[in-house]
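With one protein chain removed, the remaining protein chains of the complex are shown where they sit.
Letters A, B and C name the chains as they come in the text, with residue numbers starting at 1 for each one.
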Amino acid sequence: MQLRVRFAETDQMGIAHHAAYVVWLEAGRIEWLRGHGLLYRDLEADGVSLAVAAVEVVYRQAAYFDDLIEVRVQLLEARSRRLAFRYTLWRESTTGPALLATARTVHVPTDRRGRAVRLPERWTAAVVGLVDAESAPDA
Amino acid sequence: MQLRVRFAETDQMGIAHHAAYVVWLEAGRIEWLRGHGLLYRDLEADGVSLAVAAVEVVYRQAAYFDDLIEVRVQLLEARSRRLAFRYTLWRESTTGPALLATARTVHVPTDRRGRAVRLPERWTAAVVGLVDAESAPDA
Amino acid sequence: MQLRVRFAETDQMGIAHHAAYVVWLEAGRIEWLRGHGLLYRDLEADGVSLAVAAVEVVYRQAAYFDDLIEVRVQLLEARSRRLAFRYTLWRESTTGPALLATARTVHVPTDRRGRAVRLPERWTAAVVGLVDAESAPDA
Partner (left out) sequence: MQLRVRFAETDQMGIAHHAAYVVWLEAGRIEWLRGHGLLYRDLEADGVSLAVAAVEVVYRQAAYFDDLIEVRVQLLEARSRRLAFRYTLWRESTTGPALLATARTVHVPTDRRGRAVRLPERWTAAVVGLVDAESAPDA
């Protein structure tokens, strides 16, 4: 999943603001699910959200305006009441990709009132087979 | 209503990004309503939103990180199916306030499905008396 | 230029927040320039920014999470000290595109200190030939 750093995402340090990465993780996660036939908009339409229980980002190199960023996603853990993802963010360049950041998110399925629920059966069945706890994301 | 320019709101030009002003207008509008005894969260809880039909901003001077910004709000027009606000944004400084931007927003009350509805009676009654189409905001 | 509505761009009305459109206009403008061989990152690297002097957006239909949005851009006016763009935003759908919003922005070239300057010669020469004041954007 690729995206371009928006001008609005830069700050006066001249780099992408660190909070933008959290939005990119989300965009990458949603595209990763789509790539596996799971539409997050369908889950939401069924009244289930993947509430974010934790986020960790380690920043290694700055991202700049107009950089082409690749978000690689790996499912670390999948249970009916808890999902965990790992991410690496890369800058595309002519000399090959440069690692910008690594990250991790933990999610809890919730209903419209924010109460923890089980993931729908179809989703649980699908994600269990996608867990890849060993290797690096997309390596 | 006062707010500080957040670091996250700056861009690589070293100024507050122009989209941040649109968020500040909203914050100013909500505080202006609160100041007149109208809680926007209550309106939303009743299933009515003030959908934004139009926004215009004219930028005069840049705002910088950590500037203290004052948002002055004036209600231009209040009908059960349409509200219009005018705004001026000022930077507080030791030499007096400097005008940063003027703006205008138009709103249409909508229900949870996005259909145009009438504003609740209590709100219509309240806002009609607050219209001030003549003078400059808070001048 | 196409983009997907990010989850982070939605608000509790269940639609894309109106300030997000201002960011999309910027992204569309930058891609439009790229499509004509003009890299905004190069202009910035030369110390010239296209400061935003005015923004107007008229919202017609809501955009939703995960919608595929097309931003069509038209250059209305190009002088060495002033550029004006017009935009239409469309939702892609199986029944054809739906018009979500129309917009307009005005820009003033500035140096790193925010003072108005002339656009570099190469840019002025290029943009003058791209003005299309008559027709609707990309229609």
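Just so it is clear, contacts are C-beta pairs under 8 Å (C-beta built on N, C-alpha and C of every residue); 3 or more make two chains touch, one makes a residue touch a chain.
Keep in mind the model is a prediction, meaning the values are calculated, not measured.
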item: Residue among A:M1, A:L38 or A:A62 touching the omitted chain; value: A:A62
item: Positions on subunit A contacted by the hidden chain, ascending; value: 12-15, 18-20, 22-23, 26, 44, 49, 51-59, 62, 110, 112, 114
item: Contact footprint on subunit C, counting only the chain that is left out; value: 7-8, 10-15, 17, 19, 65
item: On subunit B, residues whose C-beta touches the chain left out of the figure; value: 4, 6-8, 23, 26-27, 30, 39-41, 44, 64-66
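Throughout what follows, only the chains that are shown with their structure count from here on.
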item: CA centroid of subunit A to CA centroid of subunit B, Å; value: 33
item: Between subunit A and subunit C, centroid-to-centroid distance (C-alpha), Å; value: 27
item: Of all residues in subunit A, the ones touching two or more other chains; value: 7-8, 65
